[in-house]
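I'd like to ask you about the structure that follows.
Missing here is one protein chain; the remaining ones are kept as they sit in the complex.
Lettered A, B and C in written order, each chain numbered from 1.
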């Protein structure tokens, strides 16, 4: 997966769920194609198959469970998201935190199924912790800044430098409050391999404009 | 939803996930149409949209979270399964147990979104407990019999009579080990409004044959 | 256990933990003896043995786990709280919510060990739900009022009448914002068998005065 990368977490916003998820993913694909910048989208499980059919940029699940093929009602095994078209998954997002042993097991199963893995963590220390499982990406996001107006790159750039220093075996993404190209630029300058963001795109009046601006931060 | 009803829980068996989910759902639809018996299927979240497009029998989710439209990464709000085509959901299956307060909240949100609700419980007592939230169905399934060879109707028919007696505001389904028409017949005779089953169908060499046999139990 | 009863939940306030727990329990015992009103205290697990040794009013645990004698590290089996001197336990408090099946199992084990059981619930409906397990008490406490200044008896008396109506097999306690004798009186008039409270006593400047006032509500 080419880096720097910009991953948009669609969460379950009305503007990025169901049919809207397909539309918004297409805008990502368009901007990616036109700017040459690497974008990925993380969509609700219900939307993975439809979105994957419609776009060629990487589609991530937002979560998987340490489950497999068999008796797992209401669980999300890597096989399910993969057969639906996902090429990767977020794990341990602040809105879906996992027990440490469950997280380790989920990573093992995701790797067996060749899914790219992005584990979220709320501090550089917990980012370092999860990097022990050697995921492709560790996304460090201070929860108090998620969904807010101040970017982590402005509010606390040391979080990024500390994360980059501590996390040596995975690529570091940063998130929380990321909204524009300047934020992306700053994150990359400080050593990040990209950003993970959500409301900055999903709640934008003009997502295409925002995505182009974000892309401009990747020189 | 017409009763007696036979709900097949597809879980995440290789025989009932992805494309196989669509095929198996079609077999259910065929048997339902030909026998006039009411069938529904509960599929993995990734499969809801594709299965819903392909069949006209009711499609259930296997689980929802007490989430809504907004910042809910990796969560499954009723809006998501409904916009994907589900008309109902299982809740609190033994493979996805919920905290009591979370269950109550999920039921409230499911109702707001007009989803049919089938709450699972492992004993008549916990079945009675969840019936306080007035779901459409309460499915009582002794976990020790789930996936096994002995049907709850044979192993412990008193579980059914006790459930029917205690659960007065919802319709009672029974499950665990249900495999054939005789099991269905017995369940209905004891007062159940139908059955919830999984491996008896999903692991069958000839699911259509099994479904016809199950349907024969509904006189 | 004589009713009406006033149960004080000591939580982990600095004024009701460790040595302070013993002192505060003694004040309860004194007021109980002098007024003839039934009081009980629910203390942190670390304090059960010391408090039980020092007072003769009923001492409750604040929580137990569905564990037993054996390999249960960090779990709280009924045997442990009982051998430490507790005669009962709270369960499913809003600060220690349980999965429904875990709650059922905990109740079964508590009964086997002859512990009095008070299950907390946040609505009349969930109160009705847990009453299916036939605990001695169901304490209905709207979480939004817990720790607040407005008593449930003033803010929403219908919660009490509805709870009393729906919960027929257990005695109903009410809680959240209870602070004085008038609140207790109102609760009893509406059909409750007592109250469960915390900060009204633990944060009081003069707990003895507050306890006497509460007792005055029991005519």
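Assume a contact is a pair of C-beta atoms (placed from the backbone, for glycine too) under 8 Å apart; a residue touches a chain by one contact, two chains touch by 3 or more.
Owing to the predicted nature of the structure, the values given are computational and were not obtained by experimental measurement.
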Legend entry - Touch partners, limited to displayed chains, of the chain removed from view: A, C
Legend entry - Residue, one of A:23, A:54, A:104 or A:208, that touches the chain absent here: A:104
Inset, instruction - Among C:48, C:103 or C:117, choose the residue that contacts the chain missing from this document, as touch is defined above. - result: C:48
Legend entry - Omitted-chain contact residue, chosen from A:32, A:128, A:171 or A:202: A:128
Inset, instruction - Could you list which residues of chain C touch the chain missing from the display? - result: 9, 11-14, 17-19, 42, 44-50, 61-63, 67-77, 79-81, 83-84, 90, 93-96, 146-147, 198-199
Legend entry - Residue ranges of chain A at the interface with the undisplayed chain: 92, 94, 97-104, 121-123, 125-126, 128-130, 132-133, 166
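What we mean here is this: only the chains that are shown with their structure count from here on.
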Legend entry - Contacts common to chain A and chain B (chain labels): none
Inset, instruction - Quick one: superpose chain A on chain C by CA and send over the rotation angle as a multiple of 5°. - result: 180
Inset, instruction - Could you grab the centroid distance between chain A and chain B? Build each centroid from C-alpha atoms only and quote it in angstrom. - result: 33
Inset, instruction - Could you please state the distance in Å, as a whole number, between where the Cα atoms of chain A are centred and where those of chain C are centred? - result: 44
Inset, instruction - Mark out which residues of chain C touch at least two other chains, giving numbers and ranges. - result: none
